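Here the complex is missing a single protein chain, while all its other protein chains stay put.
Moving on to chain A:
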Amino acid sequence: MSRTFVGMPAFPRAAREAVRDRTLRNNLRRATHTIREKRAGAVAELADWEQLRQAGKEIKDRTLRHLDHYVLQLEERVTAAGGTVHWAADATEANRIVAELVRATGEREVVKVKSMATQETGLNEALAAEGITAYETDLAELIVQLGRDRPSHILVPAIHRNRSEIWDIFRAEMGRWGRPAPDGLGDEPAELAEAARLHLREKFLRARVAVSGANFMVAETGTLVVVESEGNGRMCLTLPETLITVAGIEKVVPTWRDLEVFLQTLPRSSTAERMNPYTSTWTGVRDGDGPRHFHLVLLDNGRTATLADEVGRQALRCIRCSACLNVCPVYERAGGHAYGSVYPGPIGAILSPQLRGTESGIDASLPYASSLCGACYEVCPVAIDIPEVLVELRERVAGQAGHRAERAAMRAGRWVLEDPARLARAQRAASAVRGLVPRRIPLPGPAGAWTASRDTPQVPAESFRAWWAGRGAGGAEPGGPDQDRREPGPGGGRREHGTDRGRPDHGTEEER
């Protein structure tokens, strides 16, 4: 069904490993700081940002609340325009539908536009198992694919790679996939981009099947929208004979007019541009222009389960701009891979556990991969209250079998969560004691209830947060309950990341 990266350690352990990787950390810090400042500038240009943000939220809320109506309307309009609509309950079904559609064309290779939905379903691997090769055409996805790597950022999936690493990958790997890197390739971004252009162009010109995602689907017109920078999207949407688009059911917006909101907020939030270089919209098929066959695969894969939770539902408003990643002090240190999912950062921390459930160690720990500092909420262009959903999910995790005492603690002690300083103290105390005497040492108050049941590594809240606070003091590495625990020194108290650094300097006016 849904996909957890196999063998993925729970968040704190994965995060600790990532923090130790200096290159990764430097790449991430440089990149996220650059983009967050630019974003604040792009947002400040619009005096009505707050109203746009509110409209975006409300449009999505209306859509979600009447999703049955809107997906049916979309299906009808896409069909009327000559497209074919398929419904996939889960990842396996989506992959099977795509594989069958590709096989029906007689082709053995497809070109792909970066798409979160198909990463989520693991489409490339599923196609490979059917003998079909999927070529990623987004530059960052190409870097990830050639490097046999995993994406670490929604918008810039290779954000963890710097130019010299990319240079290495291109020289070593391009030849295996097609046209090799040019002789004498340098590591300037422009040269690397040129190498990608040459490598991919031959694939575009011969490709007969493309797979894409969609940023928006307009119910009233049946129009799909892809927002991009490089032109690989245009290539895929235009040149092949068959286009297969896989999109989550939450990508619907009611009206054509609604795009006037999202096409203002998305580019400024994601790349800090007034407008991204290319946006393509298409409605079904058109004679003599573009694909002759268009298939739309509507994907559930946990979205309806997310929809059922009236607090958690707001995660489905997400337009995948990645602004919340770029401001997140935890993401900046831990990197995208630590989240064990295609959705990293704050949005991943609330989306993955809802899409996949909270049974696995990584999914149970994700709601704790945050300090609740709130920077993510402030930048979110659809006003998703990520901290609110995190708290809700923590309660859900704590309510799982084996965590009854924690549930009691959470209920009795919401006050702890409402005061971050208190929470930090309680958590630090709890895990410090646990590190020394691992089991069943009662502490006073809610933290005592927490430690009383602590004999499983499933709820690493305290360790993550204490680790984080310790980092502020140059102290401890993260450690789960199964790790040796080094308590941060006396000066290493909780530091509200976000207030002292790492949070963009914008007030409510220019807040996205």
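Keep in mind that, in the parts below, contacts are C-beta pairs under 8 Å (C-beta built on N, C-alpha and C of every residue); 3 or more make two chains touch, one makes a residue touch a chain; residues count from 1.
Methods note: contacts and distances are computed from a predicted model.
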| item | value |
| --- | --- |
| Undisplayed chain, where the name is taken from the UniProt record, one of "Iron transporter", "LUD domain-containing protein", "Carbon-monoxide dehydrogenase medium subunit" or "Hemerythrin domain-containing protein" | "LUD domain-containing protein" |
| Chain not shown: contacting residue from A:T105, A:S229 or A:S360 | A:S229 |
| Residue ranges of chain A at the interface with the undisplayed chain | 27, 30-31, 34-35, 45-48, 51-52, 54-55, 58-59, 61-62, 65-73, 75-76, 79-81, 83-89, 93, 97, 100, 137-140, 143, 156-159, 162-163, 166, 189-190, 192-194, 196-197, 200-201, 204-205, 218, 221, 223, 229-232, 234-235, 237-239, 249, 254, 256-257, 259-261, 263-264, 267, 271, 273-283, 286, 288-290, 297-298, 300, 304-305, 307-308, 310 |
